[in-house]
Each structure stands twice: as structure tokens, then as C-alpha cells.
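Here's a structure for you.
What follows is chain A.
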Amino acid sequence: MSVALSALEISRALTRISHEILEANPSSDLITILGIPTRGAHLAVRIAASMSQIAAREIPVGMLDITMHRDDLRMHPPRPLMPTSIPSSGIQGRDIVLVDDVLFSGRTIRAALDALGEIGRPRTVQLAALVDRGHRELPIRADFVGKNLPTSTTQSVKVHLTEIDGIDQVVIEDN
Partner candidate 1 sequence: MRHLLSISDLSKAEAVSILDTATELARVSDGAVKKLPTLRGRTIVNLFAEDSTRTRISFEAAAKRLSADVINFSAKGSSVSKGESLKDTALTLQAMGADAVVIRHGASGAPQRLADSEWMLASVINAGDGTHEHPSQALLDAFTIRKHCAKGAPDLAGIRVAIVGDVLHSRVARSNILLLNLLGASVSLVAPPTLLPVGIEKWPVDISYDFDAVIPSVDVVMMLRVQQERMSNLFFPNAREYSRYFGLNSDRLKLMSPHSIVMHPGPMNRGLEIAAEVADSARSVIVEQVSNGVSVRMAILYVLLAGQSLEAGEK
Partner candidate 2 sequence: MTVKGYLIKNAQMPDGGIKDLLITDGRIHSLAVGINDATATIIDAKGCVVLPGLVDLHTHLRQPGREDAETVLSGSRSGAKGGFTAISAMPNTSPVADNAGVVEQVFRLGQQSGLLDVFPIGAVTQGLEGAALSEIGAMADSIAQVRVFSDDGNCVFDPLVMRRALEYIKKFNGVIAQHAQEPSLTVGSQMNEGEVSAVLGLKGWPAVAEEAIIARDILLVDHVKSRLHICHVTTAGGVEIIRWAKARGINVTAEVTPHHLLLTDELARSYDPVFKVNPPLRTQKDVMALREALADGTIDIVATDHAPHTMESKECEWQEASFGMLGLETALSIVQKTMVDSKLMDWAQVADRLSTAPARIGGYSDQGRNLEIGAKANVMIINPSASWTVDKDLVVSKSRNTPFHGYELPGVVTHTFFNGMATLIDGALINSGGSE
């Protein structure tokens, strides 16, 4: 096991991502941040708070559970559904930034795009990930990345967050 990102590095990465999102979206009143449960949702809250401070305006944040849209449901035991909460401004015509902890095969993001499509039609959909570990199986890329971590498929990347795990750090484990 090796630590890939410390608490301080995570904090810096999220701040940088917050700035980058605002720079890429000049009309900041149209941005909505949606985290993918569970850890992506916590990251989304942190990014939205940071962006709200930088932009001096409230950035709407919510979460989007994609369980029912996964294409690998039959390969795993059923998992409990996570809540979905869409801010009152909705997603129609807005610039949605999806937030996930680790970008890997891309299948989670595909499911998230499907789930979004059921709810409405955003103006744009962008993607922020704390870690991009490669090995994509679909033509999906992140617009905002905390850190690129080249890994082998035999390794696993674990993101720990204080809200759930009591500590902020990203570790790589050899299986």
C-alpha cells in the first residue's frame, strides 16, 4: 500500500478543480454540481463550497445515484440505492459538472449520463474526478482531474474521505 495523495494534496487538488471549473464556465450562474454517491457526493459538496467562496455566489449542488443505470448489475450482489437529490434549479439547460472520486473504466459515467437523460436535457455535461487511473473501456474523458495515477489493473485505488473514513487520503493497494 502506498499513499498517492495526502490530505493536503487532496485539498489543493479540489481547490484547483474549483478554479478550473469557474474559468471554463464564464456564466457561473448556470453551473450545477452533481456528485456520484458515495464519495463523489462528498467531493461535490466540497467543490461547490469552494466555488461558492471563490465566485461569491451560491453554487447549487446535489447528488445523482446511478445504481439502477449500471450495466454490470448482474455481476455484483444488489447494492442499496443511494439517494438522488437534484437542486431546485433542476438540470434543464444548465451546465452540469459530474463529480466522482476515481475515473476508471468510464462505465459509471456512462450510467450517470443515462440517469441524467431521464431527468432532463442539460446545456453541457462536464466531468471532474479526483483521480484518473486510466484503463478506460468507453470513449469518456474527464474535463477536470485532481491527479493522474498510472496504475496496473491488478492494483486498486482507494479514496478515503474524512466524512466517511475519518481521514483524507488516496492509497494504491496491490491485490
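Regarding selection, all candidates are chains of the complex that A comes from, given by their letters.
Please note the rule applied: a contact is a pair of C-beta atoms (placed from the backbone, for glycine too) under 8 Å apart; a residue touches a chain by one contact, two chains touch by 3 or more; residues count from 1.
Only a predicted model underlies this, so the values are computations on that prediction, with no experimental measurement involved.
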Touching partner of chain A in this complex, from 1 or 2: number 1
Candidate 1 partner, complex, touching residues on chain A are 65, 68-69, 73-78, 80-84, 86, 114, 118-120
